[in-house]
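Omission of a single protein chain aside, the complex is shown with its protein chains in their original locations.
Then we have chain A:
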Amino acid sequence: MTIVSDSPVHSSSSDDFASFLDAELATSTSDSSADEEGDEEENLESKRVKRRKVEVLEILEDVQDSTARVETSKEEAICAHPGSFGGMCIICGQRVAEEAGVAIAYIHKGLRLDSPELVRLRNADMKNKLNQKKLHLILDLDHTLLNSTMLFHMTSEEDYLKSNADSLQDIQNGSLFMLEHMRMMTKLRPYVRQFLKEANEMFEMHIYTMGDKPYAREMAKLLDPGDQYFNDRIISRDDGTQKHQKGLDVVLAEESAVLILDDTENAWTKHRENLILMERYHFFASSCQQFGFRCKSLSLLKSDESDTDGALASVLRVLKRVHSMYFDEDPRDAPSNRDVREFLKSVRKEILQGCRIVFSRVFPTSFPPESHQLWKMAEQLGATCLVEVDSSVTHVVANDPNTEKSKWATNETKYLVHPQWIEATYYLWQRQVEDKYPVNQSKSQ
């Protein structure tokens, strides 16, 4: 008796039910065949063999005709083993080396895919996204979309928050949550719900956090109670390939179509050009302390970031801009040539276009000014940075209003601004009003 033995991936092993049964039955039926039935059996055998041959020929033709992506032949499976699940190839079921390929564990435990398969998936995804007019957006959690604190880190002045927490039965309308089972409180950044709703129409969104998996899942439930935005695209720190670094190698999207929103630049050293750096959201006192700020946190000041004017709203404007630039290109232009990184750079370069900036006593004298963070920020924003003043200079950036260059600026009615003007412009993606960043006589700190 044979069960389906004509499948292209036939091979007998102890897994095979047919051979298992054969083995079990062979021990008990050895004495039941009689001579009279011998001829009939022979006929049956030959018929069966003929039938099997015919079936085998049919399969050969099928395989040759079909445009199956799996290459198989009758004798053996020439399978490329593009991925594995639980140590078995996803196409032919054979055992493969455990560590081959990249672990895509956030989708399901035990799933691994190797490079050609990842490339194929990314290409297929790209075509899909171009049809839907969507790009990819990777979101960090902590200090970008929300701020969490452990309960035992909270100060006594923050106790009022515990009684003001929003109900967990109505997550959609809340922003401050008490999570008893995780012993923490979480505050969502203002405007985050509107942001996610609008971004969802232009982007397929992913969460990528340095928190662990249970934390990531809980936060996803708070941000996305209807499970519309993220599905299974929640990457936590255990899913990354490198410690302390985030990478796009586990993301199933083309690098030229991914934008990243994160508050930490160092986590994305390999993908700086895709990154939109966000201003950190410090709500709880422990968060300020963690970064060494001695200022009062928003919870102690009993205030919050502006809803419509805050970081998320500005970033949303930028995202809309880049998205429309990407999809409004000339349709004759090959889509594969468009790179979201180029568009991001050009949007940034427009912000301070035309400005010529000189820095005064902002950098230490021995330090090469071109490598200073502020210089680089200003250049990325489209400004030209100079070392010496001349008549074309438009801005002087200084800490002290009594330096030569500062006095020159006041005399020539050029803008004299605090370095924070450059930083604010960088984070808010909008040229800030210079008058809001005056250089005052600073008290010694």
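Keep this in mind: a contact is a pair of C-beta atoms (placed from the backbone, for glycine too) under 8 Å apart; a residue touches a chain by one contact, two chains touch by 3 or more; residues count from 1.
Assume contacts and distances are computed from a predicted model.
When the listed names "pantothenate kinase", "CBPA2 Carboxypeptidase", "DNA-directed RNA polymerase subunit" or "Cytoplasmic tRNA 2-thiolation protein 1" are checked against UniProt, the chain not shown comes out as "DNA-directed RNA polymerase subunit".
Note on the undisplayed chain: of the listed residues A:A100, A:L121 or A:A313, the one touching it is A:L121.
Residue A:I90 is the one among A:I90, A:I171 or A:M325 that touches the chain missing from this view.
The chain not shown here is touched by just one of A:D140, A:E204 or A:E279, and that residue is A:E204.
Within chain A, the residues in touch with the undisplayed chain are 3-4, 7, 9, 13, 15-18, 20, 67-70, 82-83, 85-95, 104, 107-108, 110-111, 113, 121, 124-125, 128, 132, 204, 228, 231-232, 252.
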